[in-house]
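With one protein chain held back, the other chains of the complex are shown just where they sit.
For chain A:
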Amino acid sequence: MDRLNLNSQLEHLQSKYVGTGHADTNKFEWLQNQHRDSYASYLGHYGLLTYFSVAENESIGRMKFNYLEKMLQPCGPPIKKED
């Protein structure tokens, strides 16, 4: 169990999740992931979904559809990365 091994195990685990970040993650990427996670969470919690659909006066199916659509580019067009 040297340093490399420990880190590499952890990094391997983290690399399996899309939403994880690293030192060079920018604001846009981070927030885009947050938004997608949020929508996924709304879709996953039926109670929350019902609540939102009441608040927005839309059918649950429509809300589902909207959230799925929004996951595509939740924060608008991506910003150019300079590298």
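Rule of thumb we're sticking to: a residue touches a chain if its C-beta (ideal position, glycine included) is under 8 Å from a C-beta of that chain, and two chains touch if they have at least 3 such contacts; residues count from 1.
Here is the rule we use: contacts and distances are computed from a predicted model.
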UniProt protein name of the chain not shown, from "Splicing factor 3B subunit 1", "Gaa1-domain-containing protein", "Putative tRNA (cytidine(32)/guanosine(34)-2'-O)-methyltransferase" or "1210_t:CDS:1": "Splicing factor 3B subunit 1"
For chain A, the residues touching the chain missing from this view: 1-4, 6-7, 10, 13-14, 17, 19-23, 25, 27-28, 30-31, 34-35, 37-38, 41-42, 44, 51-52, 54-56, 75-77, 79
